[in-house]
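Removed from the display is one protein chain of the complex; every other protein chain stays in position.
Labels A, B and C are assigned to the chains in the order they are written; within every chain, residues are numbered from 1.
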Amino acid sequence: MTKEEVLAALEEGPWPSFVREMRRTKTHMDLYADGIHQNYTQFGYGGYVSVPEIGSGVEVRRTRRPEILEESCFVRVLMPGGGFLSPALVRDICELADRYGSGLIDFTTTAGTVEIKEVRREQLTALVRELNGRGLDVGSGGDDIRQLECCIGPARCEHALIDTIGLHRALGMATLEDQQFPRFPHKFKIRIAGCPNDCIRAVQRADLAIVGVFRDLPRVDQAGLRSETTRGTLRDRLQSLCPAGAMEVHLDDRVGIDGTCNRCMACINRTAAIRPGVERGVAVLAGGKLGHRGTAGAQMAKVIVPFLPVTPPEYSEVKKVVYRVLDAWDEHGRRKERLGDFMLRIGVEEFLGLIGVEPSPQIIGEPRFTTHFHCT
Amino acid sequence: MTKEEVLAALEEGPWPSFVREMRRTKTHMDLYADGIHQNYTQFGYGGYVSVPEIGSGVEVRRTRRPEILEESCFVRVLMPGGGFLSPALVRDICELADRYGSGLIDFTTTAGTVEIKEVRREQLTALVRELNGRGLDVGSGGDDIRQLECCIGPARCEHALIDTIGLHRALGMATLEDQQFPRFPHKFKIRIAGCPNDCIRAVQRADLAIVGVFRDLPRVDQAGLRSETTRGTLRDRLQSLCPAGAMEVHLDDRVGIDGTCNRCMACINRTAAIRPGVERGVAVLAGGKLGHRGTAGAQMAKVIVPFLPVTPPEYSEVKKVVYRVLDAWDEHGRRKERLGDFMLRIGVEEFLGLIGVEPSPQIIGEPRFTTHFHCT
Amino acid sequence: MERIQRLGGVGYPRPDAVLPEVLQRNYGRWTRHEVVRPGVLKHVSDSGEACLTVRLLMPMGKRLSTRSLLEIAEIAERVGAGLRVTSRRAIELVGVPEHELEPAIGALRTIGFPAGGTGRTLHQIVTCTGFTHCQQAALDGPSVAHALGNALFQDAVEERYPTKLTISVSGCPNQCGQANTADIGVVGIYEDVPVVHDDLMDQCDAPLTVRTCPTHAIRVERLENNRQTVRIAAERCVHCGSCALQCGAIEFGRPGTGRAVMSVGGKGSNTGCGPALGRVVAVHVPLSPPFYREIVDPVRRIIDAWVCTAGERERVRDWIARVGWEKFYQWTKLAMPREALDGFRQHHTMLRSDVRFRW
Partner (left out) sequence: MERIQRLGGVGYPRPDAVLPEVLQRNYGRWTRHEVVRPGVLKHVSDSGEACLTVRLLMPMGKRLSTRSLLEIAEIAERVGAGLRVTSRRAIELVGVPEHELEPAIGALRTIGFPAGGTGRTLHQIVTCTGFTHCQQAALDGPSVAHALGNALFQDAVEERYPTKLTISVSGCPNQCGQANTADIGVVGIYEDVPVVHDDLMDQCDAPLTVRTCPTHAIRVERLENNRQTVRIAAERCVHCGSCALQCGAIEFGRPGTGRAVMSVGGKGSNTGCGPALGRVVAVHVPLSPPFYREIVDPVRRIIDAWVCTAGERERVRDWIARVGWEKFYQWTKLAMPREALDGFRQHHTMLRSDVRFRW
């Protein structure tokens, strides 16, 4: 296939085409076209770019084809928690992306920061100044806290156990400095999910995951449940969905949930007649990452605090935990060592000690089976 | 409590007392009495004792109290697979234990070898010669293969999928030399279970576990089952026992088992109307140990061959696998490195390569999640 | 130690400036929702008010031209709806009035953006920038995702699945595309051994580079001129590329050495078996743009096996946990690669000690 045929094939089909989008901008298409045609990326090294006045959020990417484009600087714009875009925000971003960049918008995987690409190096300060002037800011690059991310939460979800967007705002603004001045051992990601459904995959992807949880049992609206389901379906559907075997259908058709319920959300997801309990707070998990660097590769975050009641709008108790974790890692972590690798290296007992947390049965999957302890 | 009060307390109660047994022999009771009274063992270092003509199966234990007893040599007598004791065997053992030892019999935890204790060093050869004369032998000490162990199997169990006692005999006699001449990196235990119930805990305790398995599905005697159980109990008992969710009770009360059955034995254990399938063989698992030495501590054996049809009475296919494992470990294992630690050190891919086994989905719990491979 | 915020940080836009009004009015008061049809959600608040959401399939690599974004925003504004991107970076119109639903969906389809990716469908495919902007990419996430999206398009706009299905694609093991979090993941890897350019060693922090290698394949060596360099033991290398990320003197990822690895069973939520990372089921998969049949075909087979045999609402991970990996390989006709084993790191969790086999 020729280069153009490959590109054309990628503009076809029912799924909206990214090549079409790129073609609708000033993107230097040849870089991509040659890349996909040779099955070899035409981009080259890049990274942090030092621009006076700007701490982080602007980076540069060089290419292997200076004759087409020597480098592409890009700016990461911090976006609101929950992913909302007002018309004004859209217009601001688009105008600046067209004026300073190629006109291609990238809602990044990390947190939906908006990346404006192919900015010229000498224009970076002007762009950031204009962004700031419109109430927008940059960040999320290098060894700093990346843009915080949260699920849509109470804004549009009946499952939300905490105000994800409120907590995102409180924590996001309080740690802004650490998002804009890279100085940690490595990158650090914080994600907030409103409930154990974890629609932002905080536990899989974040160095620090904050997840809304409830401590009491799910509340069952018996009448509502009866009107939604019949005995047969109840038994087959709800009961078989429950991984804990905690649901029982009584003779009078009432559904009982006992203390072995593990608050997995399965029944709650299934019917509006079962609602989460009312004793709510967050669980904090630490050390997740997907990147393969470090000897242990990808790892999911591990529970360090199973239940913490929260007090909006300040959320000082959450901040305290976040700061303690950051301090411990900042002080003892090695260069390019993600939090998870650090925890693995020093051992979880010691890590919990450093952050002043007492272990409880809720933080373990299973206790150890070896009999080697430090006894002192 | 005085020493005597402690001993007396240990002679009391409904459970048969080991102190009473010891008192009925010539055992030097003061060693134990002082030990339990001070809560500190009065025995001291011991181990292999070199006696001309005897390879292994005789060891010595020194004490901290030479004024009472300087050392206690003990002899491990190889016992038949399945733990059987004929009247003649009992009499032979007892006579020799009384004559050469203290008269205390210990059916050891490893395989029910009979230990005759407190033998005098200079009597060891004579004792072993007398044992040999009566068709008995010694072994199972030091860095050799320990006495093989098998469950009672077809001798008295309806679940037996293989002839455990036959295989014990074939393999036990074929490897006798390796049981009597210590020369491996460390000790090595082989255990044979007749079915996945694993009544000898082969997988938990053996360097090499051989477990009877079946490949086809359990066979259901529908009429038999109907006569044993009613619809309600069937559903609640059988179906809820099945960890795979593979059993279904059809409308006509027939019980169906589908291909997701994992041959766990739960239903088969429950009713004589469900019997194991007819395509039978063994699974071989390697690397189990309970001892804490080595960096990884205790580990259960891991499946290396999930299904191997067997041909009595020679069982050459089983021997082949056993020899390959022994050869690989013997050649590449480090001193005092159990098979499991060796496997862990060189990696399972390499280990399987060394023993010429191709991996299959049956040997993995879950595939890996990291993307780091050797590509060549 | 409390942190003090420095002056000058503008920070995040205020939520109240961006939240659509219907959401502000009913904030925290939602009681239930339904999938009206694929691509359309309806949330109901305890005030009785409802909110209709239209979710659009996003071009792969979440790449949008300002022109398209403005066109979408214009339609949203016209019908009085708000706009947002989801956690999988699909685009949503939030708060579409009931009578505007059909016109809005029609208008959006006309400008190229079909509705879909909600409930029991294929959700938005996530992927990183790949060859469109990144030097690490062993495979081009956007085109791989596009090939998959086209092949599975009907699955994104019709409810054909037992429950949601997610596919994610990462250009390399850095996993910016989050491949191993998804039900099905595709990751690019390079299979060459890194080359050290001694003359560039001034761009290399040697001790850090040595430490960065997960298999201790790298060691420091002195050159004749007494300058220091590093050497790589090819047989220990697991082609992770970490050293090249770290050190400017190391070259990794030569043309033609890129391959794909496929994983299944990633899961984020706590239902069923709970959260997990995906497990590697295919390696050394060749890359053939633009249609990538060697990737698309196995993905189809995995989906078919799952659709045919999974229970109601049973996610891929929970399905495999129930039927077993043996059945997974059997039904998908994938050959288990020797590389599925990892004696290096995952020995204990990966091998099994039970004899609960399926055949």
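We adopt the following convention: contacts are C-beta pairs under 8 Å (C-beta built on N, C-alpha and C of every residue); 3 or more make two chains touch, one makes a residue touch a chain.
This structure is a prediction, so every number in the text was calculated from the model and none was measured.
A.B. asks: For the full complex, which residue in A:84, A:107 or A:351 touches the chain that was left out?
C.D. replies: In the full complex, the listed residue that touches the missing chain is A:351.
A.B. asks: Spell out the interface residues on chain C facing the chain that's missing from view.
C.D. replies: Within chain C, the residues that touch the unshown chain are 270, 274-275, 348-349, 353-356.
A.B. asks: Over the whole complex, note the residues of chain B touching the chain we left out.
C.D. replies: Residues in contact with the chain left out: 1, 6, 9-10, 12-22, 24-25, 27, 32, 35-36, 38-46, 61-62, 64, 72, 74, 78-91, 93-95, 97-98, 103-110, 112, 117, 131-132, 135-137, 149, 151-152, 154-158, 160, 163, 165-166, 168-169, 172-178, 180-181, 196-201, 203-205, 237, 240-241, 243, 262-266, 269-270, 272, 290-298, 300, 323, 327, 334-336.
A.B. asks: Which chain A residues would touch the chain omitted from the figure, given the whole complex?
C.D. replies: Residues touching the hidden chain, for chain A, are 196, 203, 211, 213, 215-216, 243-245, 259-264, 283, 285, 288, 296, 299-303, 306-307, 343-344, 346-352, 358-376.
Basically, only the chains that are shown with their structure count from here on.
A.B. asks: Between A-C and B-C, which chain pair is linked by the larger number of C-beta contacts?
C.D. replies: Pair with more contacting C-beta pairs, A-C versus B-C: A-C.
A.B. asks: Which chain maximises the distance between its CA centroid and that of chain A?
C.D. replies: Greatest centre separation from chain A goes to chain B.
A.B. asks: Report, in whole Å, the distance between the mean C-alpha point of chain A and the mean C-alpha point of chain C.
C.D. replies: Centre separation, chain A to chain C: 12 Å.
A.B. asks: Residues touching two or more other chains, restricted to chain B: which are they?
C.D. replies: Touching at least two other chains: 369-372.
A.B. asks: On chain C, where are the residues touching two or more other chains?
C.D. replies: Those would be 173, 180, 214, 240, 277, 345.
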